[in-house]
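As you look at this complex, bear in mind that one protein chain is not there, while each of the others sits in place.
Chain IDs A and B follow the sequence of writing; residue 1 opens each chain.
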Amino acid sequence: MPDRANKVEITCTVNGETHSFKAYPMARLLDVLRQELRLTGTKEGCGEGECGACSVWIDGEIANSCLVPVLQVAGSEIKTIEGIATGEQLHAVQEAFISCGGAQCGICTPGMVMAAVNLLERTPRPSETEIRMGLAGNLCRCTGYMKIFEAVVRACQATGVKV
Amino acid sequence: MRSYVPAYELRAPESLEAALELLEREPDVWKPLAGGTDLMVLFEAGKLTHRKFLSIWKLSELKGIEVTPEHVTLGALTTYTQAQAHAVLQREFSLLCQAARETGGIATQNRGTLAGNIVNGSPAADSPPALLVYDPQIELVSARGSRWVPYHGFHTGYKTMVLRPEEIIRRIRLPRTKQGWGQYYRKVGTRKAQAISKVCFAGSAQMQHNTIRDIRIALGSVAPIVLRCVRNIAALRSQKVSAGAFAAAKETLAQEITPIDDMRSTAAYRLRVAQNLLEEFLLQLQNNGGDESHRGLAAAES
Partner (left out) sequence: MKKHLIGRPVPRKEGRAKVTGQARYVDDLVFPGILYGATVRSRVARGRIKGISFGEGIPWHEFTIVTAKDIPGENYVALIAHDQPYLADGVVNHSEEPVVLLAHPEKYLLEEARRAVQLEIEPLRPTFTIEDSLSKKEIIWGEDNVFKSYSVEKGNVDEVWARADFIVEGEYRTGAQEQLYIETNGMIAVAIPEKGVTVWGSMQCPYYVHKALMALFGLPADKVRVIQSETGGGFGGKEEYPSMIAGHAALLAWKSGKPVKIIYDRAEDMAATTKRHPSRTRHRTAVSKDGKLLGMEIDFVIDGGAYTTLSPVVLSRGTIHAPGPYSCPNVRIRSRAVATNAPPHGAFRGFGAPQSIFALERHLNRVARAIGLTPEEFRQRNFIQPGQTTATGQVIRENVNMNHLLERALALSDYHAKTARFARENSGQRRKKGMGFASFMHGAGFTGSGEQYLASVVELEATPQGRVRVLAASTEIGQGTNTIFSQIAADALGLDYDSIEILKPDTASVPNSGPTVASRTCMVVGKLVEAAALGLKQTLVGSGFLQEGYTPAGFERACKRYIESHGPLKSSSQYQPPPGIHWDDATYYGDAYGTYAWAVYVAEVTVDTVTFETEVNDFVAVQEVGKVIHPVLAAGQIEGGVAQAIGYALYENVVWNEGRMLNSQMTNYIMPTAVDVPPIRVFFEELPYSYGPAGAKGLGELPMDGAAPAIVNAIENATGVSIHHIPVMPESLMEALAVTEKAVERA
(Lines give C-alpha, C1' and ligand atoms only; values in the text may rest on other atoms or scores of the structure.)
Protein backbone atom coordinates (compact mmCIF):
# COMPACT_ATOMS: atom_id res chain seq x y z
CA MET A 1 0.00 0.00 0.00
CA PRO A 2 1.54 3.35 -1.00
CA ASP A 3 2.36 5.73 1.84
CA ARG A 4 -0.19 8.40 2.56
CA ALA A 5 0.41 11.93 3.85
CA ASN A 6 -2.10 13.36 6.28
CA LYS A 7 -5.07 15.39 5.23
CA VAL A 8 -4.95 18.98 6.44
CA GLU A 9 -7.67 21.31 7.63
CA ILE A 10 -8.39 24.08 5.13
CA THR A 11 -10.66 27.09 5.56
CA CYS A 12 -11.60 29.33 2.67
CA THR A 13 -14.52 31.34 1.36
CA VAL A 14 -16.39 30.11 -1.69
CA ASN A 15 -19.04 32.34 -3.24
CA GLY A 16 -19.22 34.30 -0.02
CA GLU A 17 -19.64 31.29 2.27
CA THR A 18 -16.95 30.05 4.61
CA HIS A 19 -16.03 26.40 4.29
CA SER A 20 -13.79 24.27 6.45
CA PHE A 21 -12.81 20.80 5.38
CA LYS A 22 -10.03 18.29 5.44
CA ALA A 23 -8.18 17.55 2.23
CA TYR A 24 -4.88 16.22 0.97
CA PRO A 25 -2.72 19.33 0.57
CA MET A 26 -1.88 18.58 -3.06
CA ALA A 27 -5.48 17.72 -3.97
CA ARG A 28 -6.53 19.85 -6.90
CA LEU A 29 -8.83 22.73 -6.03
CA LEU A 30 -11.01 21.51 -8.92
CA ASP A 31 -11.60 18.17 -7.24
CA VAL A 32 -12.25 19.72 -3.83
CA LEU A 33 -14.84 22.09 -5.30
CA ARG A 34 -16.60 19.35 -7.21
CA GLN A 35 -16.46 16.51 -4.71
CA GLU A 36 -16.07 17.99 -1.25
CA LEU A 37 -18.20 21.09 -1.77
CA ARG A 38 -20.47 19.54 -4.42
CA LEU A 39 -20.06 22.59 -6.66
CA THR A 40 -20.10 20.76 -9.97
CA GLY A 41 -20.44 23.81 -12.20
CA THR A 42 -16.65 23.96 -12.57
CA LYS A 43 -15.61 21.31 -15.09
CA GLU A 44 -12.57 19.24 -15.96
CA GLY A 45 -11.78 19.35 -19.67
CA CYS A 46 -8.08 18.54 -19.82
CA GLY A 47 -6.34 18.52 -16.45
CA GLU A 48 -3.42 20.43 -17.99
CA GLY A 49 -4.45 24.06 -17.71
CA GLU A 50 -5.13 24.31 -21.45
CA CYS A 51 -8.90 24.38 -21.88
CA GLY A 52 -10.08 26.71 -19.10
CA ALA A 53 -13.21 24.68 -18.33
CA CYS A 54 -12.04 24.65 -14.72
CA SER A 55 -11.69 28.45 -14.45
CA VAL A 56 -12.47 29.99 -11.07
CA TRP A 57 -11.50 33.27 -9.44
CA ILE A 58 -9.06 33.17 -6.53
CA ASP A 59 -8.89 36.47 -4.68
CA GLY A 60 -10.32 38.16 -7.75
CA GLU A 61 -7.89 36.66 -10.28
CA ILE A 62 -8.90 34.00 -12.75
CA ALA A 63 -7.06 30.70 -12.44
CA ASN A 64 -7.27 27.13 -13.74
CA SER A 65 -8.40 25.21 -10.67
CA CYS A 66 -7.01 21.95 -12.06
CA LEU A 67 -3.54 23.36 -11.46
CA VAL A 68 -4.06 24.79 -7.95
CA PRO A 69 -3.18 22.64 -4.93
CA VAL A 70 -5.94 23.23 -2.39
CA LEU A 71 -3.49 24.12 0.40
CA GLN A 72 -2.68 27.30 -1.48
CA VAL A 73 -6.25 28.64 -1.22
CA ALA A 74 -6.36 28.48 2.57
CA GLY A 75 -7.70 31.86 3.63
CA SER A 76 -8.56 32.86 0.06
CA GLU A 77 -11.82 34.00 -1.50
CA ILE A 78 -12.91 31.81 -4.32
CA LYS A 79 -15.66 32.48 -6.80
CA THR A 80 -17.12 29.79 -9.04
CA ILE A 81 -19.83 29.87 -11.70
CA GLU A 82 -22.40 29.22 -8.99
CA GLY A 83 -21.57 32.60 -7.54
CA ILE A 84 -21.98 34.68 -10.68
CA ALA A 85 -25.75 35.05 -10.76
CA THR A 86 -27.40 36.88 -7.87
CA GLY A 87 -30.14 34.52 -6.79
CA GLU A 88 -32.54 34.29 -9.73
CA GLN A 89 -31.04 37.34 -11.42
CA LEU A 90 -28.54 36.29 -14.06
CA HIS A 91 -25.40 38.34 -14.69
CA ALA A 92 -25.48 40.41 -17.88
CA VAL A 93 -22.87 38.08 -19.37
CA GLN A 94 -25.05 35.04 -18.67
CA GLU A 95 -28.10 36.73 -20.20
CA ALA A 96 -26.04 37.63 -23.25
CA PHE A 97 -24.76 34.07 -23.65
CA ILE A 98 -28.36 32.89 -23.80
CA SER A 99 -29.61 35.58 -26.17
CA CYS A 100 -26.61 35.45 -28.50
CA GLY A 101 -26.19 31.67 -28.64
CA GLY A 102 -22.85 31.72 -26.85
CA ALA A 103 -23.51 28.33 -25.26
CA GLN A 104 -24.04 25.21 -27.35
CA CYS A 105 -23.13 22.03 -25.48
CA GLY A 106 -22.43 24.15 -22.42
CA ILE A 107 -19.42 22.32 -21.02
CA CYS A 108 -17.01 25.22 -21.66
CA THR A 109 -19.62 27.77 -20.66
CA PRO A 110 -18.96 28.04 -16.93
CA GLY A 111 -15.27 28.71 -17.53
CA MET A 112 -16.02 30.97 -20.45
CA VAL A 113 -18.48 33.02 -18.38
CA MET A 114 -15.93 33.30 -15.56
CA ALA A 115 -13.33 34.53 -18.06
CA ALA A 116 -15.75 36.94 -19.73
CA VAL A 117 -16.98 38.47 -16.47
CA ASN A 118 -13.40 38.78 -15.28
CA LEU A 119 -12.40 40.43 -18.55
CA LEU A 120 -15.19 43.00 -18.31
CA GLU A 121 -14.32 43.81 -14.72
CA ARG A 122 -10.72 44.53 -15.76
CA THR A 123 -11.56 46.11 -19.13
CA PRO A 124 -15.12 47.45 -19.25
CA ARG A 125 -15.02 48.31 -22.96
CA PRO A 126 -12.71 45.75 -24.52
CA SER A 127 -11.70 45.93 -28.17
CA GLU A 128 -12.14 42.87 -30.34
CA THR A 129 -8.48 41.98 -29.82
CA GLU A 130 -8.83 42.36 -26.07
CA ILE A 131 -11.88 40.08 -26.09
CA ARG A 132 -10.05 37.44 -28.12
CA MET A 133 -6.98 37.59 -25.89
CA GLY A 134 -9.09 37.69 -22.74
CA LEU A 135 -10.74 34.43 -23.78
CA ALA A 136 -7.65 32.81 -25.31
CA GLY A 137 -7.33 30.49 -22.33
CA ASN A 138 -10.83 29.06 -22.77
CA LEU A 139 -11.30 26.53 -25.53
CA CYS A 140 -14.68 25.98 -27.15
CA ARG A 141 -15.16 23.21 -29.68
CA CYS A 142 -18.79 23.89 -30.56
CA THR A 143 -19.23 27.57 -31.36
CA GLY A 144 -16.13 28.66 -33.29
CA TYR A 145 -16.17 31.53 -30.74
CA MET A 146 -18.16 33.96 -32.92
CA LYS A 147 -21.25 34.05 -30.74
CA ILE A 148 -19.18 34.14 -27.60
CA PHE A 149 -17.57 37.36 -28.84
CA GLU A 150 -21.05 38.70 -29.64
CA ALA A 151 -22.22 37.81 -26.15
CA VAL A 152 -19.36 39.74 -24.54
CA VAL A 153 -20.12 42.78 -26.68
CA ARG A 154 -23.83 42.48 -25.91
CA ALA A 155 -23.07 42.28 -22.17
CA CYS A 156 -21.08 45.53 -22.37
CA GLN A 157 -23.92 47.25 -24.16
CA ALA A 158 -26.55 45.90 -21.79
CA THR A 159 -25.06 47.44 -18.71
CA GLY A 160 -23.72 50.72 -20.00
CA VAL A 161 -20.08 50.97 -19.12
CA LYS A 162 -19.10 48.93 -16.11
CA VAL A 163 -20.44 45.40 -15.70
CA MET B 1 -5.30 12.70 -12.40
CA ARG B 2 -2.65 10.05 -12.81
CA SER B 3 -0.69 10.59 -9.60
CA TYR B 4 -1.43 9.05 -6.24
CA VAL B 5 -2.38 12.32 -4.57
CA PRO B 6 -2.33 11.05 -0.96
CA ALA B 7 1.40 10.32 -1.25
CA TYR B 8 2.29 13.95 -1.87
CA GLU B 9 3.08 16.36 0.90
CA LEU B 10 2.78 20.10 0.61
CA ARG B 11 3.63 22.46 3.43
CA ALA B 12 3.28 26.21 3.51
CA PRO B 13 6.01 27.74 5.67
CA GLU B 14 5.07 31.04 7.34
CA SER B 15 8.15 32.90 6.21
CA LEU B 16 11.07 32.70 3.83
CA GLU B 17 13.32 32.08 6.81
CA ALA B 18 11.24 29.08 7.84
CA ALA B 19 11.31 27.74 4.30
CA LEU B 20 15.07 28.07 4.03
CA GLU B 21 15.57 26.49 7.40
CA LEU B 22 13.61 23.43 6.30
CA LEU B 23 15.53 23.19 3.04
CA GLU B 24 18.78 23.35 5.01
CA ARG B 25 17.70 20.82 7.60
CA GLU B 26 16.40 18.27 5.11
CA PRO B 27 18.49 18.67 1.98
CA ASP B 28 17.02 17.36 -1.27
CA VAL B 29 13.80 16.34 0.47
CA TRP B 30 11.72 19.46 -0.21
CA LYS B 31 11.16 21.28 -3.47
CA PRO B 32 9.66 24.77 -3.66
CA LEU B 33 6.28 25.06 -5.35
CA ALA B 34 5.17 28.52 -6.48
CA GLY B 35 2.16 29.02 -8.79
CA GLY B 36 2.14 25.40 -9.91
CA THR B 37 1.59 26.05 -13.61
CA ASP B 38 4.44 23.70 -14.54
CA LEU B 39 4.62 21.25 -11.64
CA MET B 40 0.87 20.60 -11.44
CA VAL B 41 0.80 19.62 -15.13
CA LEU B 42 3.43 16.97 -14.43
CA PHE B 43 1.44 15.94 -11.37
CA GLU B 44 -1.70 15.40 -13.44
CA ALA B 45 0.22 13.31 -15.95
CA GLY B 46 1.67 11.05 -13.27
CA LYS B 47 5.17 12.35 -13.95
CA LEU B 48 5.95 14.28 -10.77
CA THR B 49 8.62 12.08 -9.24
CA HIS B 50 9.33 14.29 -6.25
CA ARG B 51 6.95 13.85 -3.32
CA LYS B 52 7.47 16.68 -0.86
CA PHE B 53 6.83 20.29 -1.72
CA LEU B 54 7.13 23.61 0.06
CA SER B 55 4.55 26.16 -0.99
CA ILE B 56 6.29 29.50 -1.32
CA TRP B 57 3.32 31.05 -3.15
CA LYS B 58 2.30 33.38 -0.33
CA LEU B 59 5.73 34.49 0.93
CA SER B 60 5.75 38.29 0.88
CA GLU B 61 9.54 38.37 0.95
CA LEU B 62 9.52 37.01 -2.59
CA LYS B 63 7.02 39.50 -4.00
CA GLY B 64 7.15 43.02 -5.25
CA ILE B 65 8.93 45.07 -7.90
CA GLU B 66 11.49 47.65 -6.75
CA VAL B 67 12.72 50.49 -8.94
CA THR B 68 15.98 52.36 -8.33
CA PRO B 69 17.90 54.59 -10.76
CA GLU B 70 20.18 51.68 -11.71
CA HIS B 71 17.92 48.65 -11.50
CA VAL B 72 14.46 47.22 -11.65
CA THR B 73 14.42 44.32 -9.23
CA LEU B 74 11.65 41.74 -9.47
CA GLY B 75 10.64 39.51 -6.61
CA ALA B 76 10.85 35.82 -7.51
CA LEU B 77 7.08 35.48 -7.33
CA THR B 78 6.43 38.28 -9.83
CA THR B 79 3.72 36.87 -12.05
CA TYR B 80 3.38 37.41 -15.77
CA THR B 81 0.33 39.54 -15.07
CA GLN B 82 2.26 41.75 -12.66
CA ALA B 83 5.18 42.10 -15.06
CA GLN B 84 2.95 43.20 -17.94
CA ALA B 85 1.23 45.82 -15.79
CA HIS B 86 4.39 47.56 -14.58
CA ALA B 87 5.03 50.94 -16.22
CA VAL B 88 8.83 50.90 -16.01
CA LEU B 89 9.02 47.34 -17.32
CA GLN B 90 6.76 48.31 -20.21
CA ARG B 91 8.98 51.25 -21.08
CA GLU B 92 12.44 49.82 -20.59
CA PHE B 93 12.05 46.04 -20.65
CA SER B 94 9.31 45.66 -23.22
CA LEU B 95 10.48 42.25 -24.44
CA LEU B 96 9.85 40.82 -21.01
CA CYS B 97 6.33 42.25 -21.03
CA GLN B 98 5.72 40.85 -24.48
CA ALA B 99 6.97 37.41 -23.44
CA ALA B 100 4.70 37.55 -20.41
CA ARG B 101 1.72 38.47 -22.56
CA GLU B 102 2.34 35.50 -24.83
CA THR B 103 2.70 32.93 -22.07
CA GLY B 104 -0.40 30.77 -21.80
CA GLY B 105 -3.67 32.54 -21.23
CA ILE B 106 -4.61 34.99 -18.53
CA ALA B 107 -5.23 32.24 -15.98
CA THR B 108 -1.68 30.97 -16.50
CA GLN B 109 -0.30 34.50 -16.38
CA ASN B 110 -1.95 35.09 -13.01
CA ARG B 111 -0.25 32.06 -11.43
CA GLY B 112 2.94 31.66 -13.39
CA THR B 113 6.01 33.29 -11.87
CA LEU B 114 9.26 34.42 -13.46
CA ALA B 115 11.38 32.49 -10.97
CA GLY B 116 9.21 29.42 -11.36
CA ASN B 117 9.76 29.64 -15.09
CA ILE B 118 13.51 29.93 -14.61
CA VAL B 119 13.77 27.05 -12.16
CA ASN B 120 11.58 24.79 -14.29
CA GLY B 121 14.48 24.97 -16.69
CA SER B 122 12.59 24.29 -19.88
CA PRO B 123 14.49 25.32 -22.99
CA ALA B 124 11.10 26.23 -24.48
CA ALA B 125 10.24 28.80 -21.81
CA ASP B 126 9.06 32.16 -23.13
CA SER B 127 10.50 34.67 -20.66
CA PRO B 128 14.10 33.47 -20.30
CA PRO B 129 15.17 34.57 -23.80
CA ALA B 130 13.81 38.05 -23.07
CA LEU B 131 15.53 38.04 -19.67
CA LEU B 132 18.86 36.98 -21.14
CA VAL B 133 18.85 40.00 -23.41
CA TYR B 134 18.71 42.30 -20.37
CA ASP B 135 21.75 40.80 -18.57
CA PRO B 136 19.97 40.14 -15.29
CA GLN B 137 21.48 38.97 -12.04
CA ILE B 138 19.68 36.36 -9.95
CA GLU B 139 19.78 36.39 -6.17
CA LEU B 140 19.94 32.93 -4.62
CA VAL B 141 19.22 32.66 -0.91
CA SER B 142 19.73 29.87 1.56
CA ALA B 143 19.72 29.60 5.33
CA ARG B 144 23.39 30.49 5.21
CA GLY B 145 23.14 33.70 3.24
CA SER B 146 22.67 34.93 -0.30
CA ARG B 147 24.63 35.31 -3.49
CA TRP B 148 24.10 37.01 -6.82
CA VAL B 149 24.82 35.14 -10.03
CA PRO B 150 24.51 36.33 -13.61
CA TYR B 151 21.54 34.77 -15.35
CA HIS B 152 23.76 34.04 -18.32
CA GLY B 153 25.36 30.80 -17.17
CA PHE B 154 22.64 29.97 -14.66
CA HIS B 155 21.47 27.07 -16.82
CA THR B 156 24.28 24.55 -17.20
CA GLY B 157 22.52 21.87 -19.21
CA TYR B 158 19.08 20.38 -19.87
CA LYS B 159 17.15 20.95 -16.63
CA THR B 160 20.39 21.51 -14.65
CA MET B 161 21.36 24.82 -13.12
CA VAL B 162 23.68 26.44 -10.59
CA LEU B 163 20.91 26.57 -8.00
CA ARG B 164 21.73 24.34 -5.04
CA PRO B 165 19.00 22.16 -3.46
CA GLU B 166 18.94 24.32 -0.31
CA GLU B 167 18.60 27.58 -2.29
CA ILE B 168 15.63 29.54 -3.54
CA ILE B 169 15.62 32.39 -6.04
CA ARG B 170 14.71 35.58 -4.17
CA ARG B 171 15.12 38.36 -6.71
CA ILE B 172 15.85 39.04 -10.36
CA ARG B 173 17.72 42.30 -10.89
CA LEU B 174 17.58 44.01 -14.28
CA PRO B 175 20.13 46.77 -14.90
CA ARG B 176 18.57 49.80 -16.57
CA THR B 177 21.19 49.94 -19.26
CA LYS B 178 19.32 49.21 -22.46
CA GLN B 179 17.20 52.33 -22.82
CA GLY B 180 17.14 53.40 -26.41
CA TRP B 181 18.22 49.99 -27.70
CA GLY B 182 16.31 48.46 -30.61
CA GLN B 183 14.25 45.56 -29.26
CA TYR B 184 12.71 42.54 -30.93
CA TYR B 185 10.91 39.48 -29.58
CA ARG B 186 9.10 36.85 -31.49
CA LYS B 187 7.74 33.56 -30.29
CA VAL B 188 6.73 31.05 -32.92
CA GLY B 189 4.37 28.51 -31.44
CA THR B 190 1.85 25.93 -32.50
CA ARG B 191 -0.88 28.61 -32.67
CA LYS B 192 -1.29 32.28 -31.77
CA ALA B 193 -2.17 31.90 -28.12
CA GLN B 194 -1.66 29.31 -25.39
CA ALA B 195 1.16 27.67 -27.29
CA ILE B 196 4.44 26.04 -26.48
CA SER B 197 7.14 27.66 -28.51
CA LYS B 198 8.83 25.96 -31.44
CA VAL B 199 11.34 28.79 -31.70
CA CYS B 200 11.60 31.88 -29.54
CA PHE B 201 13.86 34.83 -30.39
CA ALA B 202 14.80 37.86 -28.32
CA GLY B 203 17.19 40.49 -29.54
CA SER B 204 18.30 43.93 -28.54
CA ALA B 205 20.90 46.22 -30.08
CA GLN B 206 22.41 49.62 -29.50
CA MET B 207 22.70 51.33 -32.83
CA GLN B 208 24.78 54.22 -34.01
CA HIS B 209 23.57 55.17 -37.46
CA ASN B 210 23.83 51.90 -39.30
CA THR B 211 26.37 50.26 -37.03
CA ILE B 212 25.72 47.87 -34.18
CA ARG B 213 27.56 49.20 -31.16
CA ASP B 214 26.41 46.40 -28.89
CA ILE B 215 23.94 43.57 -29.24
CA ARG B 216 22.25 40.77 -27.37
CA ILE B 217 20.61 37.72 -28.93
CA ALA B 218 18.94 34.87 -27.10
CA LEU B 219 16.83 31.97 -28.31
CA GLY B 220 14.54 29.36 -26.84
CA SER B 221 13.65 25.89 -28.10
CA VAL B 222 16.81 25.48 -30.17
CA ALA B 223 19.20 23.98 -27.62
CA PRO B 224 19.04 22.03 -24.34
CA ILE B 225 18.98 25.38 -22.53
CA VAL B 226 17.71 28.84 -23.33
CA LEU B 227 20.63 30.09 -25.30
CA ARG B 228 22.51 33.35 -25.40
CA CYS B 229 24.15 33.43 -28.81
CA VAL B 230 27.61 34.51 -27.77
CA ARG B 231 29.17 33.81 -31.13
CA ASN B 232 26.71 35.92 -33.00
CA ILE B 233 26.96 38.64 -30.42
CA ALA B 234 30.70 38.72 -30.84
CA ALA B 235 30.45 38.58 -34.61
CA LEU B 236 27.87 41.33 -34.93
CA ARG B 237 29.37 43.86 -32.55
CA SER B 238 30.70 46.84 -34.42
CA GLN B 239 29.26 45.53 -37.67
CA LYS B 240 27.42 47.61 -40.16
CA VAL B 241 23.95 46.28 -40.77
CA SER B 242 23.97 45.11 -44.37
CA ALA B 243 22.77 42.25 -46.52
CA GLY B 244 26.19 40.65 -46.21
CA ALA B 245 25.99 40.84 -42.44
CA PHE B 246 22.61 39.08 -42.54
CA ALA B 247 23.95 36.11 -44.44
CA ALA B 248 26.97 35.76 -42.18
CA ALA B 249 24.86 36.06 -39.05
CA LYS B 250 22.49 33.36 -40.25
CA GLU B 251 25.44 31.07 -40.90
CA THR B 252 26.91 31.76 -37.46
CA LEU B 253 23.55 30.99 -35.92
CA ALA B 254 23.45 27.63 -37.66
CA GLN B 255 26.76 26.80 -35.98
CA GLU B 256 25.61 27.94 -32.58
CA ILE B 257 22.18 26.31 -32.12
CA THR B 258 21.30 22.62 -31.94
CA PRO B 259 17.58 22.26 -32.63
CA ILE B 260 15.99 18.82 -32.56
CA ASP B 261 13.08 16.91 -34.03
CA ASP B 262 10.33 16.32 -31.51
CA MET B 263 6.60 15.83 -31.30
CA ARG B 264 5.99 19.50 -31.97
CA SER B 265 8.35 20.39 -34.76
CA THR B 266 11.50 19.53 -36.68
CA ALA B 267 15.14 20.52 -36.41
CA ALA B 268 15.07 21.80 -39.99
CA TYR B 269 12.11 24.05 -39.31
CA ARG B 270 13.55 25.40 -36.08
CA LEU B 271 16.86 26.18 -37.72
CA ARG B 272 15.34 27.88 -40.73
CA VAL B 273 12.87 29.91 -38.71
CA ALA B 274 15.50 30.93 -36.16
CA GLN B 275 17.58 32.23 -39.05
CA ASN B 276 14.58 34.04 -40.49
CA LEU B 277 13.82 35.66 -37.14
CA LEU B 278 17.42 36.78 -36.83
CA GLU B 279 17.17 38.32 -40.27
CA GLU B 280 13.89 39.98 -39.39
CA PHE B 281 15.53 41.46 -36.28
CA LEU B 282 18.48 42.78 -38.22
CA LEU B 283 16.18 44.20 -40.90
CA GLN B 284 14.22 45.98 -38.22
CA LEU B 285 17.45 47.48 -36.88
CA GLN B 286 18.34 48.56 -40.36
CA ASN B 287 14.97 50.18 -40.93
CA ASN B 288 14.44 51.77 -37.55
CA GLY B 289 17.67 51.81 -35.64
CA GLY B 290 15.39 52.58 -32.71
CA ASP B 291 13.14 51.10 -30.12
CA GLU B 292 10.35 48.98 -31.50
CA SER B 293 9.36 45.53 -30.41
CA HIS B 294 7.93 43.18 -32.95
CA ARG B 295 4.55 42.06 -31.89
CA GLY B 296 3.67 38.68 -33.28
CA LEU B 297 0.04 39.40 -32.53
CA ALA B 298 0.09 42.59 -34.57
CA ALA B 299 -1.03 40.40 -37.44
CA ALA B 300 -4.27 39.73 -35.59
CA GLU B 301 -4.89 43.43 -35.24
CA SER B 302 -4.15 44.35 -38.86
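Throughout what follows, contacts are C-beta pairs under 8 Å (C-beta built on N, C-alpha and C of every residue); 3 or more make two chains touch, one makes a residue touch a chain.
Keep in mind that what you see is a predicted model, and the values were worked out from it rather than measured.
S.K.: Which residue from B:6, B:64 or B:224 sits in contact with the chain not drawn here?
M.R.: Residue touching the absent chain, from the options given: B:6.
S.K.: Looking at the full complex, which residue from A:99, A:123 or A:159 touches the chain that isn't shown here?
M.R.: Checking each option in A:99, A:123 or A:159, the one touching the absent chain turns out to be A:99.
S.K.: In the whole complex, what residues of subunit A lie against the chain that is missing from view?
M.R.: These residues of subunit A touch the chain that is not shown: 1-2, 34, 38-48, 50-51, 53, 80-82, 84-85, 90, 94, 97-101, 103-110, 113, 131-133, 135-149.
S.K.: For subunit B, which residues lie in contact with the unshown chain of the complex?
M.R.: 1-6, 41, 45-46, 105, 188, 190-196, 263-266, 268-269, 272-273, 276-277, 279-280, 297, 299-300
Definition applied: only the chains that are shown with their structure count from here on.
S.K.: Just the number, please: Cα centre separation of subunit A and subunit B in whole Å.
M.R.: From the centre of subunit A to the centre of subunit B is 28 Å.
S.K.: Tell me, which parts of subunit B touch subunit A in their complex?
M.R.: Checking each residue of subunit B against subunit A gives 1, 4-12, 33, 36-37, 40-41, 43-45, 53, 55, 57-58, 81, 101, 104-108, 110-111, 192-194, 297, 300-301.
S.K.: Of all residues in subunit A, which touch subunit B in the complex?
M.R.: Its residues touching subunit B are 2-5, 24-28, 31, 47-50, 52, 55, 61-64, 66-69, 71-72, 74, 115, 118-119, 129, 132-134, 136-138.
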